[in-house]
Structure formats: C-alpha cells, structure tokens
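Notes follow the structure.
Of the protein chains in this complex, one is absent; all others appear in place.
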Amino acid sequence: MRGYLLRRLPSALLVLLAASFLVFAVLRLVPGDPAAVLAGPDASPETEAAIRARLGLDAPLPTQYVRWLGDLLTGDLGPSYAIGGRTADLIGDGLGATVELTLGALLFVVVLGAAFGILGATARNRWVLGTVRVLTTGALAVPPFVTGVLLVLLFSVLLGVLPPGGRVPLLAAPDLGVQYLLLPSLCLALPSAAVLGRYLKDGIERALAEDYVRTATAAGITPRRILRRHALPNALPPVVTLLGMQTGHLLGGAVLVEAIFAWPGLGQLAEQALVRRDYPVVRDLLLLLVTVFVLVQLLTDLVHAWLDPRIRWE
Amino acid sequence: MTTHTPPARTKPAGTRTAPRRPRHAHRAALATARGRTGLALVGVVVLAGLLAPLLTGHGPTDQSGLSLAAPGTPGHPLGTDDLGRDLLARLLYGIRADLGIIAAAVPLGAALGCLLALAAAAHPVLDTVVQRTFDLILAFPGLILALAVTAILGPGRLPVILVIALAEIPVFGRLLRTGILVQRGREYVTAARVGGTSGGRILTRHILPNTADPLVVQIAVSLTVAVFVEGAMSFLGVGVRPPEPTLGAVLSQSMPYLAQAPHFAAGPLVTVTALVLGLSLAAEALNREIRR
Partner (left out) sequence: MTTPPLLEVRGLDVEFTTPDGGTLHAVRDVSFTLRRGETLAVVGESGSGKSTTALALLRMLPGTGRISGGTVRLDGEDLATAGEDRLRAVRGARIGMVFQDPMTALNPVLTVGRHLDEVLRAHGGTDKRARRARAVELLRLVGIPDPERRLDDHPHQFSGGQRQRVLIAMALAGEPDVLLADEPTTALDATVQDQILTLLGELTRTTGTALVLITHNMGVVARSCARVLVLYGGTVVEDGPTAEVLTRPRHPYTAGLLAAVPRLSAPSGTRLTGIPGTPPDLSLPLTGCAFAARCALAEDRCHTAAPPLADAGGTVRAACFPAAERAARAALAGPDEDTEPPAAPPVPARIDRPAPGRVVLTAESLSKTYGSRRRRFTALDGVSLTLAAGETLGIVGESGSGKSTLARVLAHAHPADGGRILLDGRDVTRPGRAELHAVRRRVQMVFQDPYASLNPRMTVGEIVAEPLRAFAIGAPGERADRVAELLRLVGLDPAAADRHPRSFSGGQRQRIGIARALAPEPDVLICDEPVSALDVSVQAQIVGLLTDLQRDLGLALVFIAHDLAVVRQVSHRIAVMHDGRIVETGGADELCEHPRDPYTRALLAAAPEPVPVRRVPEAVSA
C-alpha cells in the first residue's frame, strides 16, 4: 500500500506544481495592472509605485512566484486588494460554507446513488424499475440551474416550507441550518447521484454476469448473499473512483449552486473577486480548489487500490 | 457452401464469441423509441432556433412599454420580461445563440482532443506530454475552469466557447487514445501489418473505424454538457454579455421575479430541459446499441 502511494504521489505533485505555475502565470498576464486597479483611477504614478513596492509586484516574476509558493506553505496569503481583509480569512470563511454544502451533497449522492444503483440492478417490479429510470434520466438531463429554480419554485414559493436561499451555519444552529442546507445540497447532488447510480447499476449487472457468480450459484449460495458478498465488492472499486471524480464536480458545481441559493461560500467569493479584479484572492482560490481536487483524486486512487487487491500487485 | 451463424449458446470450447455488429448500428440505434424521442425533442428545439425570425416579429432586444406582461398578451404570446422585451423573441434568439456556441465549441474540443490523441499515439514521449496536459486540464473541474478562463478574458461569447472546448479536449483525447491502444493490440491489426498494409492505411482502415463508436456517443453527451456550461456561466454572470439573450441568461434574469412572474422562467426551463433530455436520450440509445 505504501509502495502504491509512493508511486502515485509524484505525478499528483507534478500536476499541482504545473497548476500553480499556470495559475500564477496566467493571472499575471491579465490586462490591467493590479496596482493601478488598487490605487484607483485618480492616483498618481508615485502612489501606484508605492503600492506596487508594498505588494512586492516590482520584483521579477520568478521571484514573485517563489515568494508566493513560500507564502502558500506558511499559510500567510497577504491582504486582498479589493474586497478588504486578509485573503486567508476570506477563503477560510468561504471554505466552511462550501465544505458544508459539498458534504451535504455528498451524503445525498451516496444515499440516492446507492438506492438508484441497487434498485435498478436487482428490482424485479416494473414500476420500481420505471421510477428509478425516469428519476435517473431526469436528474441527469435537467441542469442544476434548472433544478435549482424548480426546487425554489416548489418548496419556497408554492409550499413555503423551506427558505429560498441564504445560510445558517449547521454547527451554530443545527435545526435551522439543515433547513437552509437541504435544497442547495440536493440540487448540487442530483446529477452526480444519477451518474453514480447508473454506474453502480451497470457494475452490479456486469458482476452478476461473471463466471464467479455462476460458481457461487452452483455452490448453492443465496442470491442475496451473492449480491452482497460477490457482486458488490467487484462493482464498488470503479464506483469509488467515480465518486472521487464526482466530488471534484461537486466542488465545481458548488460555485453555481451557491449563486442560485445565495450561499456564502467559495463560489460566491470567487465571483465577487472576479468582478472586482481582486487578483490574489482569485489566484489563491483557484489553486486551493485545484489542490483539493487533486488530493481527492489521490485519495480515491488509494481507496480503489485498497478495495481491489489486483491493483496493489501490479 | 452453407454458411453457419454461431447460434446464441454457451461458449463453445476454446472459441470466443464473435463481435456481432450490424453495419448501420447508429441508424438502428436512432430508430429505437428512445432514439426517436430524443431526435424529435432536439429537432423541435433546433428548428425553433433556426426559424426564429419567422416565428416572431420582435427583435430580442426590442423594448416595449409593457414590463412583465402575462403570457397571452396580444403581440407577446409568452409575455414580456422586466424590461418589456418580448419573451418569445428572447427565447428563440436565445436558442440560436446557444446552438451557435455549442456547435462551435464541441466540435472544436473534439477535434483538438482527437488530434492530441493521434499525436500521443505517434511517439511515447509525445504520449507522456499529452497525458500530462490532459491531467492538468482535468485538474480544473468544470466551472472552476470557467472561472479561470473568464478571469483572464473577461465575460463574453468567446470565453464560453473556449471553456467548453477546453473541457472537452481531455474527454475526447482520452477516449480516442484508449481506443487506439486497444485496437493496436487487436490481432487483425497485426494481420494487416504482416499483410504488408502501410501504417497510414492501417490507421484509417482498421483502427479509426473501430474506435469511432464511443466518440459518437461522447459527442451527444458533450453537447448536453455544453448546454449546461453555457447556462451555468450565464447564471454566474460570466457568460455571453447582456443584453444578448441565451437560454441561461434569460433564465438567470428571471430569478428575482420567480414569485411574481413564474412564466418569465417557464420558457427557458422547458426549452433547456427538452434539449438536454433529447440529447441524453439519443446518447443513451447510441450507447445501448454499441454495447450490445
């Protein structure tokens, strides 16, 4: 297992390094001098130069890059240019909200995906199968911004049972927090849940058609136990990989869902920073999201290897 | 001589089941109930977009005195929006704009991805470079890529196309690369090589035709993703610049009026759903036929 980690780690680090370079380089090429933006339209060239010096923007680009990497490692990200406050604090605040939203959605993905997958593969009742199929097709085919609007329309406008947007931190007030969390996390989860369910269904069906299931049947093992002990362990590893990918998509999708439900997370922060051209916030945020995504991928591969002994031995 | 089609029985000793494939698998797939429904849905939406000038007398940005008029108002069958623009016109021209974007972006991404995959197949060093490039693009999931691109280029039509195309590059690239690797190992490719067939002809005659199926399915899937991305970017305010309508833009403008004027959202909601549902049904039909 450790050997596998050591083999996988370098390429993950390489991708991260390349991504950091890309983010840095690209955002420094953005038209519009950050110092000029920060100083305002009426500032004198001297003021701009002073700001530039204070922010370290007068140093050569490679120096700035290395300095930035150092800052990242110490966690001291410096001040934001336009939004105000320190970048680290801004990101920290948003991160809590986004993690809460993503975890809520992940819970929905796992529960709904497992239900869709197992029912779809094993149910014999035509109505159950039909319902599962319509639900998965629908969840896949309707974009989150449409689902979001529909959910708000139904639960907030028509029924009035859940708030249409905003956030109360779950840890501060669990009962109220859940009400605010429910709609956005469901909206975020639906497409991923459908993908996961479909994948799981295919995996179980494929596993049930394998020779080893025939061996087990011939040995007199019950279908229920064959599903649990023989088919599921084989169907799971690729599903875990998929779940890892989907976690990344949830992170990306959160940006959109936060906009629909006015959820004060990283997505909202990113949108704000983009509009106000707050260069350090955008830069650090992008890298943070990419890092989380790459780490999730790495973790997924490790779990996959743990579940499937063949990979460890390759 | 009598020909003998191996019947569907348990595998005979030492032989493999033959690859069974009707010649016009794609056509057969789209002729199923699922495929037909999908094509019909897509067809209606596309036609509405193409015929926009004939179906409405208003321009998409023409303002009238009526704001938030209800559906059925004379001259405005779907009503008007908050600025008094005709909703039908905005919807139809929105479809047009969307179609233009996805029709440019998906083929662009697919072509670039396939080119990279071909390059990867040419040399092991190129393969490593291409693979790492794909990894790097994939490290920016979905909308985060959109944010990164608009951070540089600002909002507009071009960034939307770029984001969609960029996101599709590794998808198509990996698919084709795997396909080529699989086909290269096939015995009929070795047989053709031993038979003196040139490398170029092996690629065009043996390898590429047998890798095409998953790519066709992926095009249908990618078109749906493109509709998603366009809508999401408009929603986030980083898409096509107002006042030009797109499906996502019209929907996002309707959000503040959801309680008072739900009809404002109805048009784009129904259209986007129909378009995406149609494309996914077609993709599913193709996929089923190919996997058989």
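Should a chain be cited, it is by its letter among A and B, assigned in written order, with residues numbered from 1 in that chain.
Definition applied: a residue touches a chain if its C-beta (ideal position, glycine included) is under 8 Å from a C-beta of that chain, and two chains touch if they have at least 3 such contacts.
What you see is a predicted model; the values in this text were computed from it and never measured.
Visitor: Write down which of B:P53, B:P209, B:P243 or B:P256 is the residue touching the left-out chain.
Guide: Once the missing chain is taken into account, the touching residue is B:P209.
Visitor: Considering the entire assembly, which residues of chain B contact the chain that has been omitted?
Guide: 1-10, 12-21, 23, 186-188, 190-198, 201, 205-206, 209-210
Visitor: Could you pull out which residues of chain A are in touch with the chain that's been left out?
Guide: Considering the whole complex, chain A reaches the absent chain at 210-212, 214-222, 225, 229-230, 233-234, 237, 307-310, 313.
Basically, only the chains that are shown with their structure count from here on.
Visitor: Could you state the distance in Å from the CA-based centre of chain A to that of chain B?
Guide: That gives a centre separation of 22 Å.
Visitor: Under the stated contact criterion, what part of chain A meets chain B in this complex?
Guide: 11, 14-16, 18-19, 22-23, 26-27, 29-30, 137-138, 140-146, 149-150, 152-153, 157, 248-249, 251-253, 255-256, 259-260, 267, 270-271, 274-275, 282, 286, 289-290, 293-294
Visitor: Spell out the part of chain B that touches chain A in their complex, as residue ranges.
Guide: Its residues touching chain A are 132, 135-136, 139-145, 147-148, 150-152, 224, 227-228, 231-232, 235-238, 248, 251-252, 254-255, 258-259, 262, 265, 269, 272-273, 276-277, 280-281, 284.
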